[in-house]
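First the structure, in the form of structure tokens, and then the observations on it.
Of the protein chains in this complex, all but one are displayed in their positions.
Lettered A, B and C in written order, each chain numbered from 1.
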Amino acid sequence: MTKKLELIVDRIKCDGRGLCAEILPERIRLDSWGYPIVTPGPLPEHLMDLAERAVDDCPVLAITLRRAAVQRPTTK
Amino acid sequence: MESKDTIHDRVRARDAAMRLLNRLTAGAAFSAVVGVGLLGAIGAYTVPGTASTSTSTASSSSSTGSSSGLQTSTTPVHRSSSSGVAVSGGS
Amino acid sequence: MSAPRLLDGPNPSIGPERLAAHVRRLGPLPKGGHGLIDLLGHTGLTGRGGAGFPVGLKWKAVAAASHGGAVVIVNGAEGEPHSKKDRHLMTSRPHLILDGAMLAAASLRAKQVVISVGEDHHAALRSMTEAINERSDHERRLIRIVAAPARYVAGDSSATVHLVDAGIATPTTTPPPPHERGVGGAATLVQNVETLAHVALIARTGTATETVLVTVAGAVRAPGVLEVNLGTPLGEAVQLAGGPSEAARAVMLGGYFGRWIEAAEAWSLPIDPHGLRERGLSLGCGVIGILPARQCPVCEVAGIMRYLARESSAQCGPCFFGLRALADACTRIAERGTDPGDLQRLQRWSGEVQGRGACKHPDGAVMFLQSALKTFGDDFAHHPAHLRRSA
Partner (left out) sequence: MNNTILWYATRGAGAVSLVLLSAVVVLGILSVLRVQSTGWPRFLTVGLHRNLALMTLVFLALHIVTAVVDPFTHLGWLAAVVPFSSYYRTFWLGLGTIAFELLLAVVLTSLVRGLIGQVAWRLVHWLTYACWPFAVLHGAGTGTDAWSAWLFTLQAICVVAVLAAIAYRLMAGSRDPLARERSSFLADVDRREGR
């Protein structure tokens, strides 16, 4: 099985700097208030370098790459 | 939803900015290397202990032996002149 | 013989039932363990705090993630403005809740039980404190109480864990959820007080309980907490609360994260978590709010949206700015009249806010608004300009 990665935003850490959307517009856009909306799902191979750059350049370490996971059960 | 066009525009802007970043970085590196040479050369004309007003750096450096250089460093000469003309310190 | 009820025994209004009377009435506390976890799974008991998660599954998840150091948090924060049922239960049947908490601790081998009580619920705090003092030394060493700030998000499970852990009642980023990593990193069960009271009865009888606590609020003659049989038609519960005090327009089911239903359709709905889920509804925290016909639903919804926007912990941008923008647009429609642009913005912003908080606060608020837009579509589409009524 190939390792598929997806981008996850920590909503509390994120303070809307917007660098990730500038670096990876293919997968990230900003909402009406400047906070990133990430297209869900695993990243294609050709975007991996840019995705890693978006992760490294986030000034508050709010966006990370994570192994694309199966949906967990959620509780309130 | 967002149209493909604006994503395309943003991808293009990203690529242009990436190129600009590379050019600026390369430019800075080049300027820095030149700067080391330039500022070093300026130093060569202004530093106490390089006894030369000649335009030839080669002659100025050959004329300052290491012994005279050592002297300037152990007994620094206080210069108030800003003329850029070096005087031979301590000799 | 009919299944026992939470509020059987002495009249709940005379105050907390003491331990001696409690044990005389119900017998000693049975043992917890894997058998109980399985039993809870079979009975289909769901959480009564709002999310309605199956209790058996939650306990299994905690048991699987715990390595002998689980924590049990009893959630009695009850930050929902119209809900009164949790504090009612804490002030009348504290030992039923403690029994449930001890059963959870025994089944999950927890070393710590923390009871979170809303700090404004003075009678409940007193009742729970006194009840703990009546328990055995062993239990007293295990249990402690924390007072939860009176804010809406303080009832969120991650906020409760954060309060117990660090003394700050703000939600934290999940995953991992508390049942994997909660207090001090240990697997943590966060369970509503009513849910645990049901566990105490189920463990004694071996069968499912058949009741649910609801709070009937708004335009009824005798608003308050009721224990009704599962499947009771909603209209019957309203009659038990004295019936509507005036002509009813709609029902808000499940509190501020719930749904609006036209009164005519609402009366026949069964009060039952599973039955409601099949209809795309949820009992939520058990609030049944009656909106009178003379009151403007748009102004009512705008007021609630402003409240929910204020209650954002301002940690996640989309929640804070999104809910504020939604509340402002609702308020504009309420005060200045309908503007098609605002209606469009409500839709667009709802889409942008949904699913973009660390906790479920933005989702709950957006679902609530969407349900209001559906149920009161005509009111929102043709709202005249009028100043907001004092809500």
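The rule is simple: contacts are C-beta pairs under 8 Å (C-beta built on N, C-alpha and C of every residue); 3 or more make two chains touch, one makes a residue touch a chain.
Everything numeric in this text was worked out from a predicted model, so none of it was measured.
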Visible chains in contact with the missing one = A, B, C
Task = Determine which one of C:P12, C:G182, C:G317 or C:P362 touches the chain that has been left out.
result = C:G317
Query = Which residue, C:A169, C:A186, C:A203 or C:A327, contacts the hidden chain when the whole complex is considered?
reply = C:A169
Ask   = Which residue numbers on chain C touch the omitted chain?
value = 146-147, 149, 151, 154, 163, 166-170, 312-315, 317, 320-321
Message = Give me the chain B residues in contact with the hidden chain, please.
response = 13-14, 16-17, 20-21, 24-25, 28-29, 32, 35-44, 46-48, 50, 61-62, 64, 66, 69-70, 72-73, 76, 79, 82, 84
Request  = Just the residue numbers, please: which parts of chain A touch the chain that's not shown?
outcome  = 13, 15-19, 22-23, 33-34, 56-57, 59-61
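Just so we're on the same page, only the chains that are shown with their structure count from here on.
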Remark   = So, in whole Å, the Cα centroid of chain A is separated from that of chain C by 32
Task = Report the inter-chain centroid distance for chain A and chain B in whole angstrom, where each centroid is the mean of the CA atoms.
result = 42
Task = Please work out the Cα centroid separation of chain B and chain C, and write it as a whole number of Å.
result = 69
Task = Could you list the positions in chain C whose residues touch two or more of the other chains?
result = none
Task = Mind pulling the residue numbers of chain A that touch at least two other chains?
result = none
Key: chain A partner contacts - residues on chain C that touch it in the complex   = 47, 49-51, 53, 57-58, 61, 156-157, 172-175, 177-179, 190, 315-319, 321-322, 325, 348-349, 352, 356-358, 360
Task = Would you tell me which residues of chain A are touching chain C in their complex?
result = 10-16, 31-35, 37, 72-76
Residues of chain B touching chain A in the complex = 2, 7, 10-11, 13-14, 17
